[in-house]
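Encoded as structure tokens, the structure appears first; notes follow it.
For this view, one protein chain was removed and the others were kept in their places.
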Amino acid sequence: MPMNEENKEFRPLIVAFCCNWCSYAGADLAGSSRLSYPADVKIIRVPCSGRVNPMFILRAFERGADGVIICGCHPGDCHYSTGNYYARRRMALLFSMLEYIGVENGRTRVEWCSAAEGAKFSKTMNEFCEKIKSLGENVRLGDLRCKN
Amino acid sequence: MQKIGVFVCHCGTNIAATVDVKKVVELVRYEPGVVFADDYMYMCSEAGQEKIIEAIKEYKLTGLVICSCSPRMHEKTFRACAEKAGLNPYMVEVANIREQCSWIHKDKEEATKKAVILARAAIAKVNLNTPLKEGESPVTKRALVIGGGIAGIQTALDIADAGYEVDIVEKEPSIGGRMSQFDKTFPTLDCASCILTPKMVEVNQHPNITLYTYSEVEKVSGYVGNFDVDIRKKARSVDADKCTGCGECSAKCPLGKIGNIPSEFDRGLRNRPAIYMPFAQAVPAVPVIDRANCTYFKTGKCGVCAKICPSKAVDYEQQDEIVTVKYGAIVVATGFDIINLDKFGEYAYNESPDVITSIELERLMNAAGPTGGHLERMSDHKQPKDIVFIQCVGSRCDSEEKGKPYCSKVCCMYTAKHAMLIKDHWPDTNITVFYIDVRTPGKNFDEFYRRAVEQYHVNYIKGQVGKVKPQPDGTLLVQAADLLDGKQINMKADMVVLAAAIEPNPGVRKIATMLTASIDNNNFLTEAHAKLRPVESPTAGIFLSGMAQGPKDIPETVSQAGAAAVKVIGLLAKDHLKTNPCTAQCDTLLCNGCSTCANVCPYGAITYDDVQVMDHGLRETRRVAQVNLALCQGCGACTSACPSGAMDLQGFSNRQITTEVDAICR
Amino acid sequence: MAGSIMKYSYYPGCTLKNKAQDLDKYARSSALALGFELVEIPEWQCCGGVYPLGSDEIATKLSSVRALNYAKEQGQDLITLCSACHHVLKRVNDDMKNVEDIRTRANNYCGFEEAYAGETKVLHFLEVLRDVIGFDELAKKVVNPLEGKKIGAYYGCLTLRPGKILDFDDPENPKIMEDFIRALGAEPVIYSMRNECCGGYTSLKDPEFTKQRTEQIFDDSTGFGADCLITACPLCMFNLNKSDAKTKVPVYYFTELLAEALGVKEGA
Partner (left out) sequence: MTELEKKIELIKEISGSDPYKCMRCGKCTASCPAYSEMDIKPHQFASYIIRGDLDELVESKAAWKCLGCFACIERCPRDVQPGKLVDATRQIVARQRGGDYLQPEEVPELLTEDLPQQLLVSAFRRYRR
């Protein structure tokens, strides 16, 4: 039994935030084109990548996620004009801070994926899973809120 | 506590072949809030929906989770179904276990496990859902069109013909815009004023159209369906009600002969009096006094026009007037101009009167123009024998301070038009066109250009001109290269015509700012979606027509004008607008009025208000954000930007998304 | 302000100390007549005549950097007369201001007490006349107006281009020299070859080609009625003088006519 435990493949827990207009539709297209990616990826639908509050990502790492990916519309294609630009800048900042507190840069990613890019969505998720697998299990973040 | 019903769809075998639906039902039954769980072959079918309705009634369900295909497919269906049973449609969530689970996984155990997790996340979310109601706002059934060129005219006519009232605001004394300056139009070569002036008259006589010429939009407030617009009617110094448009005043104005006031309409190729109509077919046929140049306004002496006017219409005391009008929709049709050529000294535009722009050529070819349609050099009034056209002057420039990065789109076609028209009138003329690329996509367009080459023997040479050198003998030496033949060319010309780049009307930036309509780096208005919503601004209730949105020719402009009109009609046809209930909300107790949210909002939906709040028993006045629900599109940009957590998004609240994260990471 | 005359650091350049002494001496005497003084900076070195061809070169820019830094230490603007010096100094100064890599490396070489970062303002003598003295003021000081003279300004390349960096005048349609000519009481002749190259340095190995160029310049300017040309460049002067164009007219340094109009030519 212990031997068996040892050999058990590491299955990461990955949270993907997908905007409703481009990348969620891209994920649907990956599905209808039967382009598989690991079941480790669980998608949360948000209206726009700009809706992704850094708190959500911290929360995921706090609750044991091994990787978090944010997908939005391509630059210039945002359904709401500018949301993805804000997301890109905000995440760049957050990721550098996360690295500082011990979450490697590879565990976080921002990717643009249009509604027509099912193949890209699937490829991105496969790559991201591989990356997280190579990084291994994440050290769970402690509760970051102030306590007194 | 919610009472949630969970329904797991087989989707035939689409889901059931990879996901053990029975097991999903078993596992989610004990999730918090769930009081009922079942599976069915096709949830979206009539029978499936019936099952849902029955369950809602029987178990008094307050929330639904449907585990099925993508919400982009059937969320609407299931929401409508819930509404039928008396449940608020926004209490329904869909767990996507087909596109994002059964279709991409092969291992049944793994897929089932994932389906359960996705269902759990949806259940957790529904536990926090609140009934949402689509808002309603009334619609003022009147439209404003800014700009009275062909784009504005066509949009206004289409809206007016559908039975709605439209106002046109035009800053010049007459409507007609750029098209009224043109001679002929490509590719059919029909006369521009012959097709435009009837439309101008129609606008003037249409019972549903009100014209505000010599007027400008001064202030805009409100939102889709409910705009308040201040329009400044500049003082014409002529009483439009009394004026008969006889033209006596202009004919007798002493400055007409000696004033040296360049006519804007004729691009400075002739002078006009101080009291003038821009052109003979002006609509309305009421002159204006150019107060900056008028002797009476400068010195208090003269007054000839007032004395001569048979209907006593000249009114020196007239003041600017501001009118405030309510509109449901606004169309921006502010059009274009050509760029200033000061930065292109190499083409000697400022040095030689015989180097002209294409619009000036239109005036010189026009029978109503300064030369009565006879093409002549402005320097010596001789007819030019050798004419050189230079394309892309300022278009496709990388260096921003000199030109524009885009292709102006219409120059290749109008140059072919000019060349053929000149050859038609004066077959002995030699015409050379220097081009970088000839771009003629469009119906009958390339044929048109080929006709210039094949039938009219217009000499097309690939290579941008380097310099135009005015010569001592009064000719122009054009220094160019023929890139295809590998030759440098020094060609004598009597006249050089520059296809200057097109740019949006310089006034558009101010208007866009007033409307909170977004604008790109080149000052063209931005579409809500480049492909799918090309005539709407991202700002609700603002529509785009003509060159204000990007370079286009007349047929394209007219099509777009019609499309914008249809969108306006679609809006005005409604008595009320349903507003997306998934909007941002501000918790005034948390808001510190920092303006961060307003700065990121693409729709100008956030304003600030001073409100009285009770905080820990203290009453104080605070500046807090307010979301205009009619404008908010629910993107949530403000929620993630808000530093104090005061902004939240209904339907995708911080707590809802966090709980989904928790459910997935459990 | 008697006694406290405006002083400028002055970079004469190699040729003005030698073959183009006229350009230099008439400028100095005219400056004094107009109330400012050109103070030659000590130990200046040749600018190289040509702005270094490779954007990665440092050593060839250092002579200019030293001159620029000297003027900075004096708290004075740096004046040049020669087109080539004007061109090189302004471009190197622009590099020092805007190109971090060049600035760092040049400062490392020079080891000034305080790093030089393009603080000095480089002015062509004509710019001083236009922007500091003013052509209307200059016109008032003219004692021998050059009435009846029709003068063609020959700009050449190096005073004007690249227009964005030199910021001297509109590179395609300049008017500073024409305004100068008007201030002296003469009539400027505008012709399109005035900003076209005379052949420049190629006259060393391809004198025939340079002759083609200068012939076009003379043909064009005299076609418009010029009876003489003025220039600010010793190399243009050389090439124009070598011309055997039928339409050849005398060519002067602009400072010579300035000194003549101001009445300080004799004894300069």
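Letters A, B and C mark the chains as written, and numbering starts fresh at 1 in each.
Keep this in mind: contacts are C-beta pairs under 8 Å (C-beta built on N, C-alpha and C of every residue); 3 or more make two chains touch, one makes a residue touch a chain.
Here the structure is a predicted model, which is why all the values come from computation and not from measurement.
Novice: Please provide the labels of all shown chains that the missing chain touches.
Specialist: So, taking every chain into account, the missing one touches B, C.
Novice: With the missing chain put back, one of C:149, C:213 or C:248 would touch it. Which one?
Specialist: The single option touching the absent chain is C:213.
Novice: Return the single residue from C:46, C:110 or C:143 that touches the missing chain.
Specialist: C:46
Novice: Looking beyond the chains shown, say which of C:121, C:161 or C:182 touches the absent one.
Specialist: Of the listed residues, the one touching the omitted chain is C:161.
Novice: If the hidden chain were put back, which of C:6, C:133 or C:197 would touch it?
Specialist: Considering the complete complex, C:197 is the one touching the chain left out.
Novice: May I ask you to list the residues on chain C that touch the chain which is not drawn?
Specialist: Within chain C, the residues touching the omitted chain are 13-15, 18-20, 46, 48-50, 52-56, 60, 82, 84, 157, 160-163, 171-172, 196-197, 199-206, 209, 213, 233-235, 237-238, 241.
Novice: Going by the touch rule given at the top, which residues of chain B touch the chain that is not shown?
Specialist: 346, 392, 396-399, 402-403, 436, 462-467, 479-481, 483, 486, 488-489
Quick note on the criterion: only the chains that are shown with their structure count from here on.
Novice: Based on the touch definition given at the start, go ahead and assign the chain network to line, ring, star, complete or other.
Specialist: line
Novice: Using mean Cα positions as chain centres, tell me which chain lies farthest from chain B.
Specialist: C
Novice: Give, as an integer number of Å, the spacing between the C-alpha centres of chain B and chain A.
Specialist: Chain centres of chain A and chain B, defined by C-alpha means, are spaced 36 Å apart.
Novice: Taking each residue of chain C in turn, which ones touch at least two of the other chains?
Specialist: Within chain C, no residue touches at least two other chains.
Novice: Show me the residue ranges of chain C that touch chain B in the complex, using the header's touch definition.
Specialist: It is residues 164, 170-173, 190-193, 220, 223-225 of chain C that touch chain B.
Novice: State the interface residues of chain B toward chain A in the complex, per the touch definition above.
Specialist: My answer: residues 70-73, 96, 98-101, 103-107, 110-111, 113-114, 117-118, 121, 518, 526, 529-530, 538, 582, 600, 602, 633-637, 639-641, 649, 652, 654, 657-658, 660-662, 664-666.
Novice: Going by the contact rule set out above, which residues of chain B touch chain C in the complex?
Specialist: Contacts found on chain B: 342, 344-346, 348, 350-351, 401, 467-473, 477.
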